[in-house]
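Dropping the structure in here first, questions after.
One protein chain omitted, others in place.
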Amino acid sequence: MSLTLSASVIVQGVLTGLVYGLMALGLSVIFGIVRVVNFAHGEFAVLAMYIAYLLFFWLKLDPFLAALPIAALFFGVGYLLQRALINSFVARAEHDQFILMVGLAIVLVNGCLMIFGPEARHAELSYSLDSWLAGPLIIDAVRVYAAIGSLVVALMLLAFFRLTDTGTAIRACADNRLAAAIVGLDTRRLYALTFGLGLACVGAAGAMQTAIIDPNPSLAPGMTLLAFTVVIVGGLGSLIGALFAGILIGVAEALSSLVMAPSMKSLASFAVLVLVLVLRPQGLFGKGG
Amino acid sequence: MLSIRNLSVFYGDAQALDNVSLDVPAGSITAIVGANGAGKTTLIRTIAGMLSAASGEISYKERIITGLPGHQVCDLGIGQVAEGRQVFPTLTVEENLAMGAMLPRARASRKRNLERVYTMFPRLSERRRQNAGTMSGGEQQMLAIGRCLMGEPELIMFDEPSLGLSPALVSDMLATIGSLSQSGLTCILVEQNVAQSLKLSAYAYVLENGRIVLSGSGAAVLGDDRVRQAYLGL
Partner (left out) sequence: MSRSGPHFGAARVDRRTLLLAGTTLSLATLAAPPATRAQAKSLRVASLLPRSGFLAPAGQSCHRGALAAQALLTDLGHAIEIVHIDTESNVETARTQAERAINEGAQALVGPFESGAALAIAQVCEQRKVPFIVNIAAAPQLTEQGYQFLVRNFQTGGQLVANGLKLIASLLDAQKLSYQSAVFLHANDTFGTAQRGAMDALFPKANLPFKLLDSIAYDPRAQDLSVEVTRLRSLSPDIVMVVTRAGDAVKLVRDMVRQRFEPKAIISPGSPGLYDEEFFQTLGPLSDFMIYNVPWVNPKSAMTSALEKAFAKANPSNRFAVDCLNAGFTFEAFLIAADAFKRAGTSNGPELMAAIRASNITEHVMTGGPITFDAKGQNPNIASVSVQNIKRTPTVVLPADIATTAPVMPMPGWQGRS
């Protein structure tokens, strides 16, 4: 196996992995803090892809720019959804939450199917086929843009949680729910904000993905599964962990399709998952056992 | 300042408070004593808006607050130093204190309050960048009190603040509460150290199985035979 080949595959893996990371961040934020598992994760991502596609189709709006308004829209949707619907399920049994989220997923994916049909859509950007030469490596422009975009969004999110009072308050909720109520934090509002932020991540990631992948309703379950894998590998509730695990899985997938058959790609992420579950069940960045 | 009338609270079918009435006068310490499971924590959490009452009424400064959500109750100036300290373990000391000042009433004077807390507990100032979870029990208790003070409360409810502290620290703790009261704060004090806390208190209520069975001035309750037998082992 030549060095150049491995190097370019690893670079691709890292780039793809960063987008995976952002995708998973959305799930991780919601689970880590609200303790609700968003089973409609992939469906929201697909919805974002379709919106980005439509904005491109109608207004020629670049998906990387569309990521901003879509993230804002998804934030609003997430906020209202949590306030109106999910909040009343937070204290309910897990299977009730499961049914709620799966119901939401079915509504979303079938909505997309009814409106857009089962065929994939292509958003052909002027630079979709551009690439750069970096020594012997060839790097796809869109993947670099998507990776940079994901990294920026992820860092903004991390900064928000570290540096702002509201961000700290959300972390406080995750840290000790009872204490949050005791000091008089408005936990319902913070949960709604969190759900909104989680969906905003998914929205941004989905929109940017449109430049790389063609939106198609059948992508949704795979995206949910991938996000779960990344979150579990990274450690439940750890944001850095999600980002890191995204890259890890991106590289593992890319390398496995190089070393084994490319069709084994999806097996690679499960292999990483199983390894982590056996060797470090709390995930790479997870707390305690 | 705070007045409770005929309050009843249930956990599912189990009744935890039964027709409780009590008054907390401003500027002094009111003690609530009772055995384990008597309903003291339940009472505090109901006042704080964290539990909802089945019946009865709570009024604070002439205003009925029954049914208000917790964060609004806090914003009226009712603070709480909870049982088991309840710090945010992965947040730093300073972040913990900041969380106490998230109430709208306390935002503006956050800086000043922080200085006040640090002067009051120099220990916290030394450890401001340390994660709260890594501190000793006494330090965590200081943090819980400091965090509560960050919200500029007018009424503080202490739920067993000396639990798990060494005897020396217990005295310090009670002294701190005494001086807070001296400075004009109204306090509700739930304590295991019945004798020490009743001495400090102007008024006292005895809670048994969710009911008030005895009330009066701190000294009177301390002198009551039933109290002496049940809580002081005399």
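Order of writing sets the labels: A and B. Residues in every chain begin at 1.
Keep in mind that, in the parts below, contacts are C-beta pairs under 8 Å (C-beta built on N, C-alpha and C of every residue); 3 or more make two chains touch, one makes a residue touch a chain.
These numbers were taken from a predicted model, which means no experiment stands behind them.
Engineer: Would you list the chains present here that the left-out chain is in contact with?
Structural biologist: Across the whole assembly, the hidden chain touches A.
Engineer: So one chain is hidden, and I want to know which residue out of A:9, A:24 or A:284 touches that hidden chain in the complete assembly.
Structural biologist: A:9
Engineer: Considering the whole complex rather than only what is displayed, give the residues of subunit A touching the chain that is not shown.
Structural biologist: Here the touching residues of subunit A are 2, 4-5, 8-9, 12, 16, 110, 113-114, 117-120, 122, 124, 128-131, 138, 140-143, 212-214, 217-219, 253-254, 257-258, 261-263, 265-266.
Quick note on the criterion: only the chains that are shown with their structure count from here on.
Engineer: Can you check the complex and tell me which residues of subunit A touch subunit B?
Structural biologist: Touch list, subunit A to subunit B: 165, 168-169, 171-172, 175-176, 178-188.
Engineer: Where on subunit B is subunit A touching in the complex?
Structural biologist: So the residues of subunit B in touch with subunit A come to 48, 50, 69-71, 73-75, 80, 82, 86-91, 95, 98-100, 102-103, 147-148, 151.
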